[in-house]
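Handing you this structure, nothing more for now.
For this view, one protein chain was removed and the others were kept in their places.
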Amino acid sequence: MREKIIYGLGTLAAILLVMNLHRMFLGLPDEADQGAIYRIMFFHVPAAFSFGICAFLALFASIAFLITKNFAFDAFAVSTTEVCLVFGAVNLITGMIWARIIWGIWWAWDPRLTSMLISWLMYAGYLMLRQAIDEPTQRARSSAVLSIFTFPGVIITYKAIDWWRTQHPGAVLKFRTGQQRMDPAMEATLWWNVLAVGLVAAVLVLIRMRQENMQRELDGLRREAHAL
Amino acid sequence: MRVFRQALTIAWKDLRSEIRSKETINASLSFAIVILLLFSFAFDPTSDTTREISGGLLWIVFAFAGALIVNRSFARDLPNDCLDALIASPVSGAALFLGKAWANIVLLLTLELVSFPVFGIFYNVAWTQRFWPLMLVLVLASWGMTVVGTMFSALTVNLRLRELMLPMLVYPIMIPGLLAAIQLTTALVGGKPLEGDLLMWLKLLVGFDVIYTALAIALVDTVLIG
Partner (left out) sequence: MDVRNFTYMFYGFAAAWVIVVLYALLLTSRENKLRREMDRLRRMIEDREVRK
């Protein structure tokens, strides 16, 4: 059943991505000031949304694990954190490539970029902590606590463009500013790609979760095999 | 107020053990002085440059030496199963955590109060112009560092690579508080009054302290006991 969901979501994601690519390249004109490179935004921003949503889901799963002690939540937490790292990396690297052209530099220590890098490092630390603990219950508990401590960083990253004047572009999306600052067709394509990239993230999370379950089954088998 | 009395007892126990052995305070103090020395080679310590980076320099020193202090706080109780005894005792997780945090902040503040005159002498900076606001910033920022550090000391106490994992996990989380501390310290050491833009940093620091203290007290039982 789960296999079908994974394949279904994957196919949907692929279709959406192809449609969006078509719209991006043939439907929309080049941007007035930036030229062609503004199209990086269509992956940069959705990756950021995937990063944030996965981080939030990891927080939710961590709290749920601490309350219910159900290991399914621990599996969900580690899966969403890994995927959030992947999309965080996509976000950082696409941003750097864009910045090289638009600002002339690969990196700037402005609040948005710095807080994003810090958040990414914190979630990398989460994976490192998990590797350092062998016992499953303690591993789940400690990483759940770490996940709760790292989430404020993600909030700071999100709000950075509101709280400080940053080199990173300010808020333009309608839901944040209340006004239509971006061309409606571009904004629509952006949201469609948010959905597409989100579906890709969902597929990756489901596959990773299945592997966590396999790992647990494996540990059980190992115990049985050595007991005989 | 049993929690406070228990916390005080534990804090006093840790401090007494530290005063007798002096292992942590010696190590962290030497480390702080060596880093201050090393930084004097990293750039030319004329007073203009130094005043601009004084906050950053000092707080990096305090962060690194502070990690040593915080690392020891739970690790100190590992031999002879002392930590298990503490956890099994009627002392609540919150009291144990607060006690260790208070002991740590006393040690950290001692380190800082010794480092400041050394910094002033090595780099020829008059740092006492805004002494009491500086002390306020010191206490607030040290509390933030201590709370996060002690929390993660509890979390990593049983790990093999404790000395490596603790700084790796703690430093990113501490960055908002550290940043506020650095901005405030640079301004105050430079003689600027605590007003205007600086108040925003002070608010950030207080917010950081409140949020992470609350989180730590709420979660320390989970980490220690399960």
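The letters A and B name the chains in turn, as written, and every chain counts its residues from 1.
To be clear about the criterion, a contact is a pair of C-beta atoms (placed from the backbone, for glycine too) under 8 Å apart; a residue touches a chain by one contact, two chains touch by 3 or more.
Owing to the predicted nature of the structure, the values given are computational and were not obtained by experimental measurement.
Taking every chain of the complex into account, the omitted one touches A. Of the options A:Ala14, A:Ile40 or A:Ala132, the residue whose C-beta touches the omitted chain is A:Ile40. Of the listed residues A:Leu16, A:Val90 or A:Ile161, the one in contact with the hidden chain in the full complex is A:Val90. Residues of chain A in contact with the chain left out of this view: 34-37, 39-40, 43-44, 47, 82-83, 86, 89-90, 93-94, 97-98, 100-101, 200, 204, 207-208, 211, 214-215, 217-218, 221-222, 224-225, 228.
Operating definition for what follows: only the chains that are shown with their structure count from here on.
Between chain A and chain B, the centres computed from C-alpha atoms are 32 Å apart. Only residues 148, 151, 155-156, 158-161, 165, 168-169, 172-173, 175-176, 211-212, 215, 219, 222-223, 226 of chain B touch chain A when the two sit together in their complex.
For chain A in complex with chain B, the touching residues are 66, 118-119, 121-122, 125, 128-129, 132-133, 137-138, 141-142, 144-146, 148-150, 152-153, 156.
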